[in-house]
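Note that this complex is displayed minus one protein chain, with the remaining chains in position.
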Amino acid sequence: MATQNIKHALFCAFITLLISFPILGLNLESAGTTLELTGADSATIVAILVAAIVVFLFQTFRDSILTAAGKMPKLNRWSDRQPMPQEKRLKLENLFMTLIMISALIWPFIVSRGSVDLSTLVLIYVMLALGLNVVVGLAGLLDLGYVAFYAVGAYTFALLSQYLGVSFWIALPAGALLAALFGLALGFPVLRLRGDYLAIVTLGFGEIIRILLNNWTSLTGGPNGIGGIPDPTLFGMEFGRRIKEEGNISFHDFFGIPYDSTHKIIFLYLIALVLAFISFLAIRRLMSMPVGRSWEALREDEIAARSLGLSRTGVKLSAFTIGAFFAGFAGTVFASKQGFISPESFVFLESAIVLAIVVLGGMGSQVGVILAAIAVTILPELAREFSEYRMLIFGAAMVLMMVWRPQGLMPMRRVHINLQKQE
Amino acid sequence: MLEVRNLSMRFGGLLAVDQVSLNVQEHEIVSIIGPNGAGKTTVFNCMSGFYAPTGGEILFQGREIQGTPDYKISRLGLVRTFQHVRLFNKMTVVENLLVAQHRHLNTNLLSGLIKTPNYREREQKSLDRAAYWLDRVGLLELANREAGNLAYGQQRRLEIARCMVTEPQLLMLDEPAAGLNPAETRELNQLIISLKEDYRVSVVLIEHDMSLVMEISDRINVINQGKPLASGTPDEIRHNDDVIKAYLGEA
Partner (left out) sequence: MQDLLYFVQQLINGLTIGSAYALIAIGYTMVYGIIGMINFAHGEVYMIGAYTALIAITGLAAFGIAWLPLVLLVALVCAVIVSSAMGWAVERVAYRPVRGRHRLIPLISAIGMSIFLQNYVHLAQGSRNMGFPLLIEGGFRFGAADSFQTSISYMQITIFITTLVCMTALSLFISRSRTGRACRAVSQDLGMSNLLGIDTNKIIAATFVIGAALAAVAGLLLGMYYGSIDPLFGFIAGLKAFTAAVLGGIGSIPGAMLGGIILGISESMTSGYLSGEYKDVVSFGLLILILLFKPTGLLGKPEVEKI
């Protein structure tokens, strides 16, 4: 037993060296037209060796380590605590949400301009994640081309404003509805595919839309994108220093305050906040409606759901369309925030980030997804060194979550329903 | 109310069901029995629309339904359970029953989002119906448990309750007693008879537990190797030589 363990451990350590040394330890450098090979610094080499030794030791004493880990006092003191009663939990949750809302409302007036701008981005990701949560978390459909609907929302606004001079407030519902329509049109043929095929096909759709945006230069400007996207207005008041459109007045003139470019940023933040909040409430309501329950039913057991009269296509399509709708919302806000969009903002990586948010937060759990969106967007900004490793860590986190905690950091809690005995 | 005529189902070279006929009257319990692999579940799958049969007709209330998609068949009032319990495991017990009433609650999105009085009223009705049936199968106390955490016998009962909240006319039970202990089987007996007597539904039953079949069936159909072997009342079947040879003799 022991010798077998050591053999296996040696093998694992050797594999560790094989997969880390050539890639990490030997670096290719371009020198003019040719390449040169340089060894990595000694710290890296030491790290590789340490990693191999750690793997070796772990595999050798695997059994005793795992038993010891099982006996250790629980790191999470709350893990085997009784769940609190439903009413108390709901009250607490509502209190928590109210507190978050209040602080989110005060937030832009006490922090710097850059922080407000970043917060708007966080809210955009919250909207995206809430929407994808419907598709992946509730309906169990792995959509890897989610960013396509985000792009549809953003480009709808950009194109409508460029060619027809349409304002933000009209583009907002238009972008969301058009994204939903795309969801409907793309979803209809593909939704009868099995889960993993669906994932690949949606990924393909996402790429096709990006490539089209990139190459249809006459309409979308190709890789150069579209600029000059207008800011939202408040009851016809503009936030720029000068009025762009006849008949409008500017915000600072109306209130007789000096011009400040922060006003616009704060205004956009508040719009995003309200929209994110509306998305949250709407989806929460949908979850307890028949349509929301049928999403989950189909995820849990498709055959049983069909045997009870749920149409597979209908139910999946509704999830897909509603998810796309919220992505369209987010896209419009994004276009307005940036003032400029190009296909580069809508690559597969964005879909992967939003998926990572949903997975980390806990599939199906709205509060979890919101917290994860905040964490995933803000952490790289807080620690600059971290941002380089961001995607590496996301990838690793996705794997680790699936292995150890597939329900996410804050798993979805089921709502209890009080029933009266019927005679 | 249900008539199956010369039903055949072929998978590639295998003829799983060959010329099986069956009919079910109002308020009647009909059993399908036969050795393992006789094609009983395939007959069920054709009747409930999971397979499109390769031959024959299925008439429900005088309407041909063979080849109709499964979800449409269940909306006609023809619902089934499964040999291996199929619940929505991560959803609570009561949610399982609410999903089943989807079509009773089929309102548009907007009325649900703003909770119109009409929507509330219908929601309350489906909650009441769910509560009624949970009480009926003795699961009311467990209404907010996750369905996947119930004991096996409870899951079986929940599956039947889930069918009953759809207010079906014909209930198809695929081996409902499999894995139950004798006491649970007796309870199930009572329940199935009560479904017929008190709720006026017809039941088609696939079952291996002979005592159950003989006790509650009005009529029995025997299938062997995909072919019909005999049909009649429990007494007739008990004394049918072919059946004894092919099936009961084995046991």
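A and B are the chain letters, set down in written order, and residue numbers restart from 1 in every chain.
Just so it is clear, a contact is a pair of C-beta atoms (placed from the backbone, for glycine too) under 8 Å apart; a residue touches a chain by one contact, two chains touch by 3 or more.
Everything numeric in this text was worked out from a predicted model, so none of it was measured.
> Check each of A:6, A:19 or A:278 against the chain that is not shown and name the one that touches it.
Looking across A:6, A:19 or A:278, the contact with the absent chain belongs to A:19.
> Could you tell which one of A:114, A:173 or A:195 touches the chain left off the display?
That would be A:195, which touches the missing chain.
> Which of A:125, A:157, A:182 or A:205 sits in contact with the chain that's absent?
Going through A:125, A:157, A:182 or A:205 one by one, A:205 is the residue touching the chain not shown.
> Of A:9, A:52, A:126 or A:144, which residue touches the hidden chain?
In the full complex, the listed residue that touches the missing chain is A:144.
> Which residue numbers on subunit A touch the omitted chain?
Residues of subunit A in touch with the missing chain: 15-16, 18-19, 22-24, 26-28, 30, 33-37, 136, 140, 142, 144, 189-190, 193-197, 199-201, 203-205, 207-208, 211-212, 214-215, 303, 348, 352, 355-356, 359, 363, 388-389, 391-392, 394-399, 401-403, 406.
Keep in mind that, in the parts below, only the chains that are shown with their structure count from here on.
> Roughly how far is subunit A from subunit B, centre to centre by C-alpha average, rounded to an integer in Å?
42
> Spell out the residues on subunit B that touch subunit A in their complex, using ranges where they run on.
Contacts found on subunit B: 48, 50, 69-72, 74-75, 79-80, 82, 86-92, 94-95, 98-103, 105-107, 109, 112-113, 115, 127-132, 134-135, 140, 143-144, 146, 162-163, 166.
> Within their complex, state which residues of subunit A touch subunit B.
Checking each residue of subunit A against subunit B gives 86, 282, 285-286, 289-291, 293-294, 296-297, 300-301, 303-312, 414, 416-417, 419-422.
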